[in-house]
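One protein chain omitted, others in place.
Letters A, B and C name the chains as they come in the text, with residue numbers starting at 1 for each one.
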Amino acid sequence: MYSEKVMEHFRDPRNVGEIENPDGVGEVGNPTCGDMMRITIRVRDDVIEDIKFKTLGCGAAIATSSMVTELAKGMRLKEAEKISRKDIADALDGLPPQKMHCSVLAADGLREAIGDYRSKNGSES
Amino acid sequence: MYSEKVMEHFRDPRNVGEIENPDGVGEVGNPTCGDMMRITIRVRDDVIEDIKFKTLGCGAAIATSSMVTELAKGMRLKEAEKISRKDIADALDGLPPQKMHCSVLAADGLREAIGDYRSKNGSES
Amino acid sequence: MEKFIYLDYAATTPVRPEVVEAMMPYFTEKFGNPSSLYTEGRNARGAIEEARDRVAASIGAESREIVFTSGGTEADNFAIKGIAYANEKKGNHIITTPIEHHAVLEPCHYLRKRGFEITYLPVDEHGMVDPADVERTITGKTVLVSVMHANNEVGTIEPLSEIGKITREKGVYLHTDAVQTFGHIPVDVNELGVDLLSISAHKLYGPKGIGALYIRRGTRMEPFMQGGSQENNRRAGTHNVAGIIGFAKAVEIAEKEMVSEAKRLAELRDYLIRGILERIEDVRLNGHPTKRLPNNVNVCLVGAEGEAILLSLDMEGISSSSGSACTSGTLDPSHVLLAMGIPAEIAHSSLRLTLGSRTTKEDIDYVLDVLPPIVKRLRAMSPLGTAWGRK
Partner (left out) sequence: MEKFIYLDYAATTPVRPEVVEAMMPYFTEKFGNPSSLYTEGRNARGAIEEARDRVAASIGAESREIVFTSGGTEADNFAIKGIAYANEKKGNHIITTPIEHHAVLEPCHYLRKRGFEITYLPVDEHGMVDPADVERTITGKTVLVSVMHANNEVGTIEPLSEIGKITREKGVYLHTDAVQTFGHIPVDVNELGVDLLSISAHKLYGPKGIGALYIRRGTRMEPFMQGGSQENNRRAGTHNVAGIIGFAKAVEIAEKEMVSEAKRLAELRDYLIRGILERIEDVRLNGHPTKRLPNNVNVCLVGAEGEAILLSLDMEGISSSSGSACTSGTLDPSHVLLAMGIPAEIAHSSLRLTLGSRTTKEDIDYVLDVLPPIVKRLRAMSPLGTAWGRK
């Protein structure tokens, strides 16, 4: 079902946790649906210097959370914003069709965090 | 499906053939239905002295024909007439339900042959 | 060797070696078609009739009341659709429960689109049906009541005998899906008062792809699988001879071992439940505390997600099951847990462990060692922690 890459990220997720006093916070999903994610970022010169996640959810939700933080870390905000659900799935060597919604959550979480940063700092993309 | 007794009578049917100048002849069934039987009897003093059959039909048809001749041989006409389909089936240690019609054929054939004898000889039962 | 602790016996069971052995001759040597008239066919026919006698006797039925099917799903489809279509003139009302297996729910759902009315009986927080509700719900148009003998997810055993008394009195057919109970606890069609009963071999150490439907003599039924005149014109298709033989062998062994094995498993089950409740916080036991299958443990590990728990257990060599949305192939968590009034956010955290022939106390101890840190890790990874799980 899951690729080796998904299982690796599930087994050993990168960037789990919360940044203290983050520059941006993204929260998506809700426990009723079974999936919930909170991403915190620290931004320096329009670059995502640090990023952490906390996720309640299935294997794919955790793996995509982990992957999105890995992809986004060190990226310019402009590019990070463009990370799509397909990018995340591809980076994980694919996801089962019924699991594609989990990778949406991860992409949305990141975008929300960036939006939160922008709204606090008045910068527009 | 068939009892050992049925198979024995199928393998080695008794009284196959035709009596020359018989006292009574019974013919029942027709080839369209797949079953046809011809019984010939010789009668002496109201007793079936000899009886033979020819049958076109399935294993049960042949076995019941054989059995009816064995049962009837040496019997008084009055008793022979009473041989029922159940008597024949019982004597063969039973028949599969869908085969019960074959034993009807045998009983009917015998009764026809006796009737034929009676009509020729003016005797009534 | 890697650890392999199978705790999903409710999903399927390994075929017993004795069962495989009994099946073997029917593949290569005794391969005749039971519908054939020559010696090999008659031998095959004889063998399946003996198997039928065995299965029938084990549930207190007559042999001719047993129809072999391709499994529990077919038995359920056959029962529900067979009764519905054959009794359309009498009525179009079917009563069932919201906690049935999909093999019952989906045929009912389908019939609804074809003009039938389906009433779903309520269940309490333990998943228990109240017989009084059955009585209350039956109308002049009711043709069938279908209530499972025990639920496959939470293990609750339903009050079938009481329901059977009511349906008999009212002259309504009663079907029960006994797929989870048959071979594990006593099943007797007359004590239960049922007219139709579904069973499946692969839940009792028999092969997959074979099952049976008990149909009480005189029941007005329409065939489901149509074609040849097999099974007295009630179920067409060349007999799965090896499967039928294996099924009967599994039944034979189950009968011998049922009492002692049920006792053994119930003890292990209670030990496991106690251990989980002691070692992990915020746990909810699902299903009836006492009227439950001897081998069923089902808990909500609030604040962790079921599939993530399952995958984590798998990494430790433990096979389990969950009612989370992610494992059901839909967006909703288990329909059984929801029907019992468990909120979706808690239902997502459900874990089912079902015990069986190979399960030992050491296995349970291992689970009790491994599960708490898994739950702790997942809760720590959650943005909610465990806070929201607390009242």
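Going forward, contacts are C-beta pairs under 8 Å (C-beta built on N, C-alpha and C of every residue); 3 or more make two chains touch, one makes a residue touch a chain.
Predicted model, so just to flag it, every value in this text is computed and none were measured.
*Asks:* Which displayed chains does the hidden chain touch?
*Replies:* A, B, C
*Asks:* Looking at C:Asn240, C:Asn296 or C:Ser334, which makes contact with the chain not pictured?
*Replies:* Candidates C:Asn240, C:Asn296 or C:Ser334; residue touching the omitted chain: C:Asn240.
*Asks:* Out of C:Glu278, C:Asp314 or C:Asp365, which is the one that touches the chain we can't see?
*Replies:* Considering all chains, including the one not shown, the answer is C:Asp314.
*Asks:* Considering the whole complex rather than only what is displayed, give the residues of subunit C touching the chain that is not shown.
*Replies:* 4, 6, 8, 11-17, 19-20, 24, 27-29, 31-33, 35-41, 70-74, 76-77, 101-107, 109-110, 200, 202, 207-210, 225-229, 236-243, 307, 310-311, 313-314, 318-321, 327, 329
*Asks:* Taking the full complex into account, what residues of subunit B touch the chain not shown?
*Replies:* 2, 7, 10-11, 13, 16, 27, 30-38, 54-62, 98-99
*Asks:* In the full complex, which bits of subunit A touch the chain not displayed? Write them out.
*Replies:* Contact residues on subunit A toward the absent chain are 1.
We adopt the following convention: only the chains that are shown with their structure count from here on.
*Asks:* Where the centres are mean C-alpha positions, what is the separation of subunit A from subunit C, in Å?
*Replies:* Centre-to-centre distance between subunit A and subunit C: 40 Å.
*Asks:* How big is the gap, in whole Å, between where the Cα atoms of subunit B centre and where those of subunit C centre?
*Replies:* The separation of the two C-alpha centroids amounts to 56 Å.
*Asks:* Averaging over Cα atoms per chain, report the distance between subunit A and subunit B in Å.
*Replies:* Subunit A and subunit B have C-alpha centres separated by 91 Å.
*Asks:* Could you pull out the residues of subunit C that touch at least 2 other chains?
*Replies:* none
*Asks:* Which positions in subunit A touch two or more other chains at once?
*Replies:* Residue numbers touching two or more other chains: none in subunit A.
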